[in-house]
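These notes concern the structure reproduced below.
With one protein chain removed, the remaining protein chains of the complex are shown where they sit.
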Amino acid sequence: MNATIRVNGTEEPLAAATVAELLAARGISRPRGVAVAVNGALVTARNWAAVALAAGDTIEIVKPFGGG
Amino acid sequence: MNATIRVNGTEEPLAAATVAELLAARGISRPRGVAVAVNGALVTARNWAAVALAAGDTIEIVKPFGGG
Amino acid sequence: MNATIRVNGTEEPLAAATVAELLAARGISRPRGVAVAVNGALVTARNWAAVALAAGDTIEIVKPFGGG
Amino acid sequence: MNATIRVNGTEEPLAAATVAELLAARGISRPRGVAVAVNGALVTARNWAAVALAAGDTIEIVKPFGGG
Amino acid sequence: MDALTIAGRALGSRLFMGSGGYPNQQVLLDSLTAGEPSLVTVAIRRISLEGYAESLLDVLGDRYALLPNTAGCMTVKDAVLTAELGREALQTHWVKLELIGDRETQYPDVIQLLEATETLVAAGFIVLPYCNDDPVTCRKLADVGAAAVMPLGSPIGSGLGIVNPHAIERIVATSPVPVILDAGVGTASDAALAMELGCDGVLLNTAVARARDPRRMAAAMRAAVVAGREARLAGRIPRRTLAEPSSPQLGLIGG
Amino acid sequence: MDALTIAGRALGSRLFMGSGGYPNQQVLLDSLTAGEPSLVTVAIRRISLEGYAESLLDVLGDRYALLPNTAGCMTVKDAVLTAELGREALQTHWVKLELIGDRETQYPDVIQLLEATETLVAAGFIVLPYCNDDPVTCRKLADVGAAAVMPLGSPIGSGLGIVNPHAIERIVATSPVPVILDAGVGTASDAALAMELGCDGVLLNTAVARARDPRRMAAAMRAAVVAGREARLAGRIPRRTLAEPSSPQLGLIGG
Amino acid sequence: MDALTIAGRALGSRLFMGSGGYPNQQVLLDSLTAGEPSLVTVAIRRISLEGYAESLLDVLGDRYALLPNTAGCMTVKDAVLTAELGREALQTHWVKLELIGDRETQYPDVIQLLEATETLVAAGFIVLPYCNDDPVTCRKLADVGAAAVMPLGSPIGSGLGIVNPHAIERIVATSPVPVILDAGVGTASDAALAMELGCDGVLLNTAVARARDPRRMAAAMRAAVVAGREARLAGRIPRRTLAEPSSPQLGLIGG
Partner (left out) sequence: MDALTIAGRALGSRLFMGSGGYPNQQVLLDSLTAGEPSLVTVAIRRISLEGYAESLLDVLGDRYALLPNTAGCMTVKDAVLTAELGREALQTHWVKLELIGDRETQYPDVIQLLEATETLVAAGFIVLPYCNDDPVTCRKLADVGAAAVMPLGSPIGSGLGIVNPHAIERIVATSPVPVILDAGVGTASDAALAMELGCDGVLLNTAVARARDPRRMAAAMRAAVVAGREARLAGRIPRRTLAEPSSPQLGLIGG
């Protein structure tokens, strides 16, 4: 069986070594307007490249939407 | 052409000589709870037999209904 | 006993021959902003000089005041 | 200097050995409708005679009053 | 509850009920039994041309004082003739006078209402006019001989209750004749409020007839009119924006 | 009227009355007689140091179920001890829990209220907390074991009635325990409205005690609670902005 | 803001202001400057017998369109003569017609009001009658030639705002002529609400003249009339008793 991670609530194969790679795979290069949390803890943009992903990690990738 | 009267808004042949006859034809014998007007004027029960009907008369026959 | 008139609700001796004189005695020369009624009827400025006053006349002299 | 206790918010000399004596001195014999706390803890009627008073004790003696 | 007197006649209950729009006659009868009204209004309408069915008079006449109305009339002429027909049919001099000026809101036409009131009073009627919540019009109605004035709380059957309590209070304060809140009552608290504002009675119909359980609502209205009347006589507390504790502020423990 | 059950105990009346602020004890007794409450609240206060006067317990104890309150308490500690003293003095496990957060409005401190409720429930009390009209807080109080929730209609003694009926309706719709409208009632129609909104009962004090005629207002409140309860069960008509005539629209004369 | 047209005359502002009861003339002038009304009402009164003082006409005449009123008149005769005197004094055919039926509430006498309106219209006046919030009376006033109807929101100077919004909405829905909310406005939100209900304009006096800072309140009223008019044209959201979240309900973290 393969290693998986949970990204924004959806299970997927672990295919990225770091947060930065995960974002890049989604076309997100620059940090502007995007924020990331891994396992319930914020990962600031400065650390995207440094933070490694492991099987079972839960990642949240968010941005602003219209709201009240 | 025949003589007609208007009873409760409906045209009909003049077939009764008096108010009393008109009511009788409708099964109304006793005055209790019924009132009649001919040509816009009240005809009290005591006069039902006396008041003659003529072609073109307008008759209203009313009774109480549920209301607020 | 002397002839009197009633001006704005107050009895006073009849000392003016016309509406114009009555107004002049009160320092009202020009019609602007003033209106007069004699015995319940409007007297337009044009007629101030023409309308004679008689004993017992009731005169109203009005102008605009602050109101809602 | 004399030993004192605080009863219903008022300082007074310690003149009773037990809660029961304190109440008796105030004409309260039967427990009905009365409740007592010593130093913030309820003392049930059954223990009034058993609970000794010491200098510095704070006693509350209450009963029901009109209220909403 | 203290009695209400209109035109010299003492009325045992301050609740008047209409007889229209009930699911069926049995529910009407049960609801009247539960509500115990002193007057029951009825409409005067043409008999069906198919013939003569049982009359409301036979059903209610012996147990209730019936008050014929001129509901739906939009001219003085129709209202006056309808009043005369009602007097003849029910053998009563009392009439609830309605003169409608707007079908949608059923608001009265006060100009024609005053004229018809004057005419019917002269003809010996005891006139109870359904009117708007205008203190001046109510006063004029009394001046031309109305035995009571019956201002609306809100449109007939709307269930909005009393939209302008200030106006009703003013009418009560200035009316030389009894004031009956007519129209707009939707539930029991509306009827209670009417009495608390000083009204002498309440006339309602739809709130009971169209309730899910008319019998029960009639009982509720009966209790509400009593509650409101008693509260009025008891003299309510003033309104304040801050609190007024009901328990002693002294003698708390730990002080 | 159908019975109300709180914590397994059937209460004959849905009206609860306070015992504070009456002109004198006789008026209090007469008012309770007229109001027929199923519960009568009392405050727990220090006895006067001059000695032991007749107790309310002797006066009311045999005829009424007394409900001690923690009125005026502003800390969990004082409220809990006052509750324990009340239980001892009145030999009842029931308590009306008050935890005041603002003296001016007598608004509750809901944070401390929840903590004290939890503590007293654990200590075996039947807790009836006086709370604000917040559906979420009411739900939390029930979740920690409150036997009923008692939201305010408006500030204690203000007589403003029920300022936010939407909130009360929401509390009723979501509460797993009975809802008693506590505080703000000024007159009979307010009490009726509380019941119409779905409350299971009404607790009031100032509206009766400070009325011009407390006995009469108590009778009014008793009738109002019945009226409101019956109206709630009867199912009121919907509100509409236009009229709905109660008399037939057909069969008018002159048509 | 879109223009308002009455009797064929385009009015730049939908705010009309009264000129009575200001602390002094300078405050009146400053307040009018801040409020920018399209019409300014004035009363017609006897000159002081001591002689002729400066006239409001000299002070306001060049800058504002003055609208003489018949304030305080209680008979058709006095109202008609006052209207004629006002026309002569101010050289305008426009008149705000008041016919008071009750001094305490300043409610209009609608019977006399209709008669006077008809008389003045026949005499060539542009008549703007101050009336009550009765849709039927408003309709009759328009039928006899009123150029606009000016229903009260609540008694003159009461500051109670619009007590019966349903009635005002009905008047707006059925009036063939412009509707100006006259009387009762107490603060800016009242003026905004009048416009939101569909009124074509607002006439006020006391709310500004007696405010602590009349100039500032005049500016507030000017902004409020614009706000209310724009809101009316924008089409407000419907009212609902439960919530409608404004943020997305999907995509929350932790789901």
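In this document, chain identifiers A, B, C, D, E, F and G correspond to the written order of the chains, with residue numbering beginning at 1 in each.
The definition used in the following text is that a residue touches a chain if its C-beta (ideal position, glycine included) is under 8 Å from a C-beta of that chain, and two chains touch if they have at least 3 such contacts.
Computed from a predicted model, the values in this text were never measured in an experiment.
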Residue of G:A7, G:V27, G:V121 or G:L160 touching the missing chain in the full complex: G:L160
Absent chain, residues of subunit A that touch it: 7-10, 26-28, 32-37, 40-42, 44-45, 60-68
Absent-chain interface as seen on subunit C, which is shown: 8-9, 37, 60, 62, 65-68
Those residues of subunit F which, in the complete complex, touch the missing chain: 101-102, 104-105, 107-111, 114, 132, 134-137, 139-140, 154-155, 160, 163-164, 166-167, 170, 174
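As a working rule, only the chains that are shown with their structure count from here on.
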Between subunit B and subunit A, distance of the C-alpha-averaged centres to the nearest whole Å: 91
Between subunit C and subunit E, centroid-to-centroid distance (C-alpha), Å: 54
Of all residues in subunit D, the ones touching two or more other chains: 8-9, 37, 60, 62, 65-68
Where subunit E touches two or more other chains, by residue: 18, 20-21, 43-46, 69, 71, 77, 81-82, 85, 104-105, 155-157, 160, 205-206, 245-248, 251, 253-254
